[in-house]
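Some chains have been omitted; the remaining ones sit where they do in the full complex.
For reference, chains read A and B in written order, and residue numbers begin at 1 within each chain.
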Amino acid sequence: MKRLLITGAAGNLGKLARARLGHMADVLRLSDISDMDPAGPDEEVVPCDLGDEAAVYDLVKDCDAILHLGGVSVERSWDQIQRGNITGVYNLYEAARAHGMPRILFATSNHTIGYYRQDEVLNVTDPMKPDGLYGVSKCFGEAMASMYHSKFGQETALIRIGSCFEKPRDRRMLATWMSPDDFISLIECVFRAPMLGCPIIWGVSDNDLGWWNTDTAKLIGWRPKDNSEAFRAEIEATPCPPADAPQSVYQGGLFTAEPIHKD
Amino acid sequence: MKRLLITGAAGNLGKLARARLGHMADVLRLSDISDMDPAGPDEEVVPCDLGDEAAVYDLVKDCDAILHLGGVSVERSWDQIQRGNITGVYNLYEAARAHGMPRILFATSNHTIGYYRQDEVLNVTDPMKPDGLYGVSKCFGEAMASMYHSKFGQETALIRIGSCFEKPRDRRMLATWMSPDDFISLIECVFRAPMLGCPIIWGVSDNDLGWWNTDTAKLIGWRPKDNSEAFRAEIEATPCPPADAPQSVYQGGLFTAEPIHKD
């Protein structure tokens, strides 16, 4: 692969990808609306506002694959979400269509289904239940990817990321945690498959605790290796939330308790 | 009911609703971005751009129920769809939340699932397969309604309208047709139910031909009466499209053949 575009390169996942994916392409093209570290060897740094159609068009040019981590990743005001996650996604897919339809890994989220309870096992085909504007924007993104696949053949891996950090940070993340190593191997699986289609895959490690039927991971041959149990003792040393607290009840955790942000 | 808001009142469905729903409320508040006929007795005419947050806020004030037919109803450019069907829907739900959460009938569409084939029977729980930007915007609207229901208790009937015209216009509409009378009775059922929740219901008459399991219609006690067979002879007098034409193959018909509109 000649050039892999990473959007959201200034964020946590973006930095992780930047540090670990150099072997996958001759050049990493790194983009964000926020400041990024200067380009190192085999890197291109291209600042870009995803809401800017022309800029996104240029950004995607000459790329063979896109790791789309950009946009807003938490609950924010409508204006921010609309620009980054709604219009930004439209811009990205149009730019991809114009430039040979490079394969996309789209970072969608468990917040598309955040209002399911933590005592339910979900499949990727279960109806969406988003838990805020952010979750709704990710439902939108999944719909957009589906449409571009049906209409034009654009391939996208819709990865519903749980919680990707060095380690889980609370009890809920014992279920949703995806380790950095597993995330990297997931990315490799997505881009090596001869045919991808447009599958939805839970982005979660091999945790003992969980709510998701992870059958579709095998479609790309991804078998995560890490397990949040390694951190259970550490997590259980912190106070336990009540049984009826949002972080105990809902798969989306505290996002369900967020208000609509007005600015 | 004191005041029923009808958005999209200048459109075909809006005119139909205006003409037929006077008995449902003391006042019909009629709104559109296009010109409307002057207010008659027990009517208020309130021009409004759904993309204007403040205007929508005022529009919804003092309404007991909302029949949301507004926004773009065919394939259009992103700018138009984004303003009317994306930001417009956000504005509507925020306005409703600010004004006591009047019940909403949201006109969604079969184009949320337009890429399923005409030889498949669908349930409302089957994954979305939108057939264009318009369909994607309706997927977005369904997600938004779901979220406001989960988070705030806002009730919405998500009516996936087939083809609501005086009579079906082509072979595909023999399957998707919803008669004006059935549409009116559907609206009545939605607003009379003590509890509505946020169900998805196919907006389609009792046609012999069809692709949709209409079980959820009984949740609101709606039993459509009309049948497109009454118009079969008339339709079959027109040329038959080939078996592999989009209008023969896909539930969304010719929408699947639409390009991305660029202006």
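A few points about this structure:
Going forward, a residue touches a chain if its C-beta (ideal position, glycine included) is under 8 Å from a C-beta of that chain, and two chains touch if they have at least 3 such contacts.
Since the model is a prediction, treat every value here as computed from it, not as a measurement.
What's in place is 2 chains of the same protein, and the file's complete complex has 6 copies in all.
Quick note on the criterion: only the chains that are shown with their structure count from here on.
One rotation lays the C-alpha atoms of subunit A on subunit B, and its angle is 180 degrees to the nearest 5. The mean-CA centres of subunit A and subunit B are about 31 angstrom from one another, to the nearest whole unit. Residues 78, 82, 86-87, 90, 94, 97, 112, 115, 125-133, 135-136, 139-140, 143-144, 146-147, 150-151, 256, 260 of subunit B are the ones that touch subunit A when the two sit in their complex.
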